[in-house]
Each structure stands twice: as structure tokens, then as C-alpha cells.
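Rather than the whole complex, this shows some of its chains in their spots.
A and B label the chains in the order they appear, each numbered from 1.
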Amino acid sequence: MGTTDTAPAPSGKDVLNRAGLKLDDYKGHGSTLCAGCGHDAITSSIIKACYDYGVAPHQVAKLSGIGCSSKTTNYFMDNAHGINSVHGRMSCIATGAHVANRTLLNIGVSGDGDTASIGLGNFLHMVRRNVPIVYFIENNGCYGLTKGQFSATADVGSVKKGGTYVNELPPVDICALAMEMGCGFVARSFSGDTQQVRTLIKAAIAHRGTAVLDIISPCVTFNNHEGSTKSVSYAREHEDPLHELDFIPHFAPILVDYQPGETIVVDMHDGSKVTLKKLHADHDPRNRDRAMLLLHEVQRTGHFYTGLIYYHDETKVFAEELGLVDEPLATLPTEKIRPTRAVFDQIMAGYK
Amino acid sequence: MSTVLPEPISRESAEDDRLVYNDAVVHIGTTNGSGSQSANLILLRAVCRMGIPVSGKNLFPSNIAGLPTWFTIRANEDGWLARRGRSDILIAMNDATAAADMAELEPGAMVILNDVLKKLVTRTDLRVHAVPFNKLVADACPDHKLRKRVINVIYVGVLAWLLEIDTESVAEAISHQFAGKKSAVTLNKAAADAGYEWAKNHLPRHPGLRMRPSHKTQDRIIIEGNEATAIGLLFGGTTVLAWYPITPSSSVCENLIDLFEKHRSDPATGKATYAAVQAEDEIASIGFVLGAGWAGARAVTATSGPGISLMAEMAGLSYFAEIPAVIVDVQRMGPSTGLPTRTNQGDIAKAYQLSHGDCKHVLLIPGCVAECYEFAMKALDLAEQLQTLVFLMSDLDLGMNKWLSDAFTPPAEGAIPRGKVLDAAALEKVAKFERYRDVDGDGIPYRTLPGTDNPKAAYFTRGTGHKPDAEYSENAQNWQQNMDRLARKFETARKLAPAPIVDEVHGARVGIIAYGSSDPAVAEARHILDVRHETPTSYLRIRALPANPAIRDFIARYDRLYLVEQNRDAQMAGILKVEYPELAAKIKSVLHYNGLPIDAQMIVDGIAGPTERK
């Protein structure tokens, strides 16, 4: 797990971050998930990353569908509004929330069932619109909440717990599909690699469009047995980080000496930087074709690369594409949303 | 397709061979995509400019071009503008339907026929005039390519001669139709003139029918319901429109987008004070609306039957998580894909209880274009006030046909009411914010919006069981109490929704209840019942659900009670029977469900018994 984090984050959990908050201020309700569930690890990473980043909770919209994963928005940032909507449609809720209030930071948590099965079409269209959101797929290859049926991301050869049934359908590659829809931030990680997950979250928050985080997150109850490629031990043993990742936020730039050729610096729209120190794989997330080829290699071999797979930020976010005013539409005053009497009369005249 | 009708009231005089003024139905059969629509609108508007009430019904196929389409214009001095089955004049331009269209006419009716279709005439009891349309258009329009576009205007000229339609009004209507496009105006005027001149030289005036100037349309507008709805949504302060195209609701959205583009840019920045999003499907449309409503926008979507079905799951979330949302349902003929270009009121019961589990929704049901406008605003207000889903139940007849109306009432002055929303300042003043607590006893709780900078603001929205403080709960009592509160809120909705319009006639023993686009046909039917059948009637028009208590009283008051609706399953009757079980047995249904706009005679027949064909 070759990721470090040199972001100038507050060092102790009681230290106030730039929003004037402590780590605990980012906590939520106690989790009701199974002990050891990968999702809880991701929740912790979200808490830590938001604290490090200095996110203002009241500006956050926590969005989710239905599933064990989708429950977790209740387990962080109690001071943010949250909505646990219906199965597979969080992407739609997010799009609506974004156009209603473009100033919100959307944090969406979904599962592989929620996103890759029932929600696939809507998810891909949200990506196409480049709706600003940090979109987590807490990917455990199964439907946790309904007791462990295979999901569409189960790998070929996965064995059903306590059964003989082997999945033979190819897994849906959410990262590749997101890239095909023009996604500008595509990452894959492992819930247990908390350092990498956190760094990716911070980068995703800094990204202005849709950021897709496909995080392998073992279901310890239903998909953690031998024969599962999404078990804790399988993931731990097979994770192969593409690079050592570091996030340097725009609000606290630090000077680092990079070894040319060894480190890639990705400049983000808001001035933040992500640095990627090359490990054995030679991957540049700014090259779309190469990113695709990497994903295809993974599809063939099942190799478990993690890290920032693809990044670009040239696309307008949806509110820009729509040419919206800067303020939230939600709270525009009457005079901005109801045309004048003169306009009314003019419209009536047109029908005379 | 024509219903057997007796002579209309105001024409009794025709039997004495005197002329009948300002009462005629002209039925025009052309081909979809042939551009006949502009000719028809010119005709409509010319009559209207003469001060004569007029309506236009477009009967078009679910297809883009090449199939038969009909347009029926009814001019009526008394303002009876519902569909009337029997036509006085048929304009037969389409070889595919001319024969069948002629077959449906009453003896003595007039036919204006494109002369190339002459061979299709088999009846001898019609007054057929073959007009050399192709020759006339060739003369009037030198440019070969433009002829297709203006050929239909020739029949406007022919009719102007036959019915004595004011040629000045025709000219004005042409100018209005092609506002700003000079050459089009010239060309169309030439074509209309050509028709007029040819008719003047070759045909007598119509033996029985004439138009003469009147004064019944001053300051009135001609508008489609979907245009009216769009205007209402504009002035209602819609900030988010999410939609997926579907006939017959698309034009609500397309009109609204046009209005948005013209009238809703921020003057300072030129940026949009609205978001209009074409979604990938109806689940997404309603999902966007709920997301936006949750975040505080005034959000609306428009759809029709199939879309309503797809929105069922989200409708339940709106109800249960109490998220404001507006769905405009422009009803078309269902079930299934059904007849996308035919009208029906078949979603009433479906929308009312849309979604699984116990839930009911607020329905606003406009009966005219002015109410499309008013109720669109009202729906936005009620959705936020009640924090729930509100339907605007229009239909294809109301939405896509041309209706004469008084100009609309301007929107109320003052700030748009946004319901019980606590902002940061308001939160300062309360000790505790509990999202689902019934503080005021009306079942309506308070809410806050994401982005509110106050530590009390945040709460967690869910479609699962919850306590007044919005926390998750599977507790039996919590569940039941919350459901009971939602029922209470529905009672508040009953009070806030538009009350019915009641016209009680002294001495009447028959009561008629109807709703939506049936209104003009009911009005005419009442007149016929009164004048011909000596049956005065009282009339209640439902304008919303849940049902207003006045409906109960009305039903109780009459010996015979008929509920007129445009569906097979008597959907509204079912709803009222459940509301008023003690009166259930009284409610008789008059049902119309063949896709055509409802006409007065079928209502008369339903109430007085069918009339014999003479």
C-alpha cells in the first residue's frame, strides 16, 4: 500500500482544521453494519479526509441509494443533510440536488448492486452530465443487505458462499464504463488501504466534476470466503498500487522536489495537485488511451491495480453546461423567479 | 366516428329554410406533415377575429408524416365549443380517408373536395363541390417548391366565400400566423384570395350557414392547455424542470423552455435562473425533481401515462419522506402505450394512489386552459406548502387543442409562499428542530434545506421508518403514528386544494358531476337537457382530490346523480364511492372512452336515454 499523505492536515484529532472543526465533528451515527465490514473502513476514511480537507459540513449533501453501503451516509458527518433515497437512483437525486443548489458538495455512497445493476443507466447518464459529486461504489461483488446474492461486479469464477454456483458472467467494469461516459476522475482502491482511499477522496473533493471511486470493500458476512475475489485476504494479498499518491491542497501548497520521470504531478482545476510517485507499473492517469488499456488488462487478468486511473478536468460541470446563475436556484428570491407583470401582459397579447 | 346527434339547438330555425348564423362545424381531412395546420389556424383565428367563439380540435395519428389527420373547427355564437360529432362541411384533401369521411356525413352536408378525388364520391345526398386545388395553387404560387406549403390555404379562401367569413379577418389571421415573414404573408394571402375568387366565380354561398360579425371574443385568447400550463409554471417560479419527451406532454416542457429562455435570464449576468434538464427516462425526471425539491428548488416534471407508471416508486418516496414535487400528467389513452394521440382521463385513480403501500396524493384537475395556468402555479405552491407530491391532471384534449379563453389573471403580488422552511435565522429562534414533528397540528412538519448554515439544520431523509426527529425506527408505534400524521396532513390538503365549482339550478332534480376537459361538453349537454328534454340540471365540477366536502353535499341533494368521466372504469366514481359510502349507490356513471374528445350528445344520451336518429 504505497500511498503517503503529505497534505498539511491537522495532526491530532482535536486540532481544529481550516473550517475550525475537530475530527469528531465529522463523525456520524454509530454503524449498524457487521463488524469488520469494508464499508465501515471507507466511512472512517471519508471522515478523516473531510476533516483533513476542512470541508464545511453544512455545505455537504450526503446522498445514497439502498444497501448496506448506502446506509453509511448516516455514519459520517451528522451535521450535513443526508438522503437515503431509493435503490439505484441516487445519481438522479444528486443531479437534482446539484441543479437546485450548485454550491453543495455532493458526497454519494452507493454499492455495486445499487450502481452496476439497477442504477447502471442512470449512473452513466449522471457521469455524462458531469454532475459534481464524489461518487463511491463500495464494491463487494454482492448484494449485502439482501443476503449475499452475486452482483454484476462479481468476478468470473467467484463461488457463491456455501454453495457450488460459480459466476460465469463477466463483471461490469464501472471504471471503464465511467470513462466511456467521459468521466474526468476515475479511481479504484481497496477499503483496507485507508491511506490511499483518503488521498483519493481529498483529490475527488478537489475535482470539480464527477469523481468515481470504485472501492473494493469486502462483505465479511457474505463474500469473504475462499473463492471470492472480493474477500479481505484476497484484496490484501493482491492489491497492487499503481503509484504512491499524495494530495497537496490548493489552500496549503507546499514545495516538494519531484524526481523527474519518477513523479507525475496532476494539476487540478482549483490549484490543488495530486502527485503520483511511480511504482513498478508505468501509469500516467492523464492519458485516456493508456488508462483504458490498463483497465482492459485488468479485465483480462484480474490484476488488482489501485490508484488514480484517469484524470482530466476540461469538461464543464453540469451547472455550467446549463449556464446557471452562481447562487443556488433553490433560494432565489421571488423577483428572480417570477417575471414581471409586463412580461405577463406581453405573453397574453401574443395569444390574442 | 360521428355520434348520432339531433340538430343542435340554435339551428332549429334552419328547418324553416332561414339562414343560421355563427354555428357551424367544419371538418378538415388532410395528411399529417402536409402543413395543413397553419391553414387551419388561419381559419380558426379569422372566425375568432369576427367575434365568434370558436374551437379547434386536432385529431392526429401517432406518426410524423404521411398519415391521415383531421382538424375540426367549431364556431358557435352561444359558446358551445365541445366536439360535435356531425360536421356541416367536410374539406376532403386526403385520398386515403375522403371516402370514409364522406360516408360519415349526414345527408345534405357539404363537401369541399380536391377535384382529383372526385372519383371517390359515391353518395348523392351530399352537396359536393370539387375544387381544382392543384391548378389554383399553381397559378397563385409560381415557386414549385412552395406549393405544398400553401395549397391548404386555398380552402380557407373557399370557405370564406361560402360562409361569408370576413376577408379582412382572414388577411389579419394570415399576418398573425406568419408574423414578420413578409413573403410568407404575401404568398398565403395570394392563395387564400385564389380560393376565394374561384369560389365566388363558381359556387353559390352555403345554403344554410353564414358567419357574421359578433362581439363574443373581445380580449379573449386562443391557446392550448399545455401553453397555459407552461405559463403557469413560469410565473409559479419553477426553478427546475426535468422531463423526458412523451406525447402529449412534451409541449408543456418545450413551451416552458421557450418561456424560460426569453424571460428567465438574470438581468445582471445573463445566466439562467432555471434549470431545464432533459432526462434519460422518467425515473430520472422524477428523481431530479425529488433531488431538487429536497434541496429547496421548485421542481416540476411533465409526462403522460407510461411515465406515470415509471414514476411510481419515487412517488412513494415523495409522499413518505415529504419532499415537494409536481408532476404534470397530460393524460392520453391507455393502458400501455395505448393511443398516444388520443385523449382520456384514465390516470385519475392511478395517480391518486400511485406507488405501493398506503399512500394517496393531491390532484389538481383543471377544467379549462385558464385553470391549467392557475393550477400550475397552485401545484407548485401546494407541493411546498404540504411538502408532498402534487399532480396536475390535464389531458390531451385540454393540452393540445385550441381553446378560447378569457385572458388569464395575472399572478398574485408579493412573495411566492415557500411553505414551512426554517432557514438559519429561523433556526436560531427555535429550541429544537425536528423534521417530522407535527408542531402546528395540521400534519405538516417543518423542514430545512441542505446548505443551511446552522448546527440545528441537518437531518437525515429516508424512505424507511422514522421518528419525529427523523431518526430511523422500526418501532410499531413510531410507524403508525407517522402514518396517522400523514393521513392528517392529507386532511389539510383537502382544505387547501381548490374547491369544486358548483352551479345549482333551482328546481333541478338531476345533478351532474364532471371534471377536467369534459366541462364544455357538460355545459352544452345541460343546455340540451334543459331545452329539449325539460330536464334542468345542477352541475358540480371537481377541481381537486382529496374530495372537497361540498361534493358530498351535492350528491346528497339530488335525486339522480351522474358522474361524467372519460374512462372505462369509472375511476372518479370509485374514489367518491369510497369517500361517501352512504351515497355510493346514488352515483351513476356516464362514461366516454373511445379516444375522441367528449361531446355533449353522449352525455345527454347517458342521462336522458339515447336519442333516435331521425
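Everything below uses one rule, namely that contacts are C-beta pairs under 8 Å (C-beta built on N, C-alpha and C of every residue); 3 or more make two chains touch, one makes a residue touch a chain.
This one's a predicted model, so the numbers in the text were calculated from it and none came from an experiment.
K.L.:
How is the whole complex made up, in copies of each labelled chain?
P.N.:
A x2, B x2
Note that in this section only the chains that are shown with their structure count from here on.
K.L.:
Could you put a whole-Å number on the gap between the CA centroids of chain A and chain B?
P.N.:
The computed centroid separation for chain A versus chain B comes out at 45 Å.
K.L.:
Which bits of chain A are touching chain B when the two form their complex?
P.N.:
57-61, 63, 73-74, 78-86, 89, 91-101, 103-104, 121-122, 125, 319, 322-326, 328-334, 336-339, 341, 343-345, 347-348, 351-352
K.L.:
For the complex, give me every residue of chain B touching chain A.
P.N.:
Interface residues on the chain B side: 219-223, 227, 231, 234-240, 242, 259, 263-264, 266, 269, 271-277, 279-281, 283-284, 286-299, 313-314, 317, 321, 407-408, 410-411, 414-416, 448-455, 457-464, 472.
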